[in-house]
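Okay, structure first, notes after.
One protein chain is absent from this view; the other protein chains keep their places.
Right after this comes chain A.
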Amino acid sequence: MATDHSRVAARFMISPAVLLLLGWMIIPLSMTIYFSFLNYNLLSPGMEEWIGFTNYEYFLTDPAFFAALGNTLLLVGGVLLITIVGGIGLALLLDQPMWGQGIVRILVIAPFFVMPTVSALVWKNMFMNPVNGLFAHAAKALGFAPFDFFAHAPLFSIIMIVAWQWLPFATLIMLTALQSLDQEQLEAAKMDGARKFNRFFHITLPHMSRAITVVILIQTIFLLSIFAEILVTTNGGPGYASTNITYLVYAQSLLQFDVGGGSAGGIVAVILANIVAFFLMRMIGKNLET
């Protein structure tokens, strides 16, 4: 039994972490909220004035916002689709008996540890470059014209790069879930004559549903904030073709110095992320009780 003494000590030990995070969350966030109601540009200091919801009106009716919102959804959705389908497939493959499983695992997991700026630049220059990239060489060898990825399909190219980075994470989680699957249940189904296809859809997939949900939620949190990959490949262009909300807010605040507008965009991003976070927290909270 914990004594009163240790209870007091426990509170004392938790408080630095709590206070720091509280400060990290409340101070900047309330400043962002405050700035979002101001006409505030870093290029004209001292001219700040209260303008109510005008920044939100401008941000939410700006065509750039709709482009960025659409791109954000495509980016998150596209990467999720590739990593979940690919992750389940890879996990099923890695779970089979084979020689050198450990080494294959190491190969598959590697992209996750490559920093975003490196993977984006390596893909952009050494693979997707229309003149010297490997894809261009491959296309020429097969008699096709090389494809200029970032000029004609900038968002798609970024989706491919980000999916490559996140596929290992999805695979690892699916594999972890797969390895906790009750083998006897599968054997029993096999005995009863259930086909492979049915065994997968009625036993394996339901067992993995929790892992899939976790992958969706965790990745969504990170994918909503994709930034470096866009900055070093396209700078959001051409036009707004590959700008997501994170990049739009960054550009508005640190490139155009529009603190008010950028802040309003930041708050919009916070609200969007909160919707996702709400579901994620419920899932993890449930797990905490068991």
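By our rule, a residue touches a chain if its C-beta (ideal position, glycine included) is under 8 Å from a C-beta of that chain, and two chains touch if they have at least 3 such contacts; residues count from 1.
Going forward, contacts and distances are computed from a predicted model.
A chain of this complex does not appear here, and its UniProt-recorded name among "Glutamyl-tRNA(Gln) amidotransferase subunit A", "Xanthine dehydrogenase family protein subunit M", "Various polyols ABC transporter, permease component 2" or "ATP synthase subunit c" is "Various polyols ABC transporter, permease component 2". Among A:I106, A:A151, A:A188 or A:L205, the one in contact with the hidden chain is A:I106. Within chain A, the residues in touch with the undisplayed chain are 2, 6-7, 9-11, 13-14, 16-18, 20-21, 24-25, 27-29, 31-32, 35, 90, 93-94, 96-101, 103-119, 121-127, 129, 132, 134, 137, 140-141, 164, 167-169, 172-173, 176-177, 180, 210-211, 214, 218, 221, 224-225, 227-228, 231-233, 245-246, 249-250, 253-254, 259, 262-263, 265-267, 269-270, 272-274, 276-277, 280-281, 283-285, 287-289.
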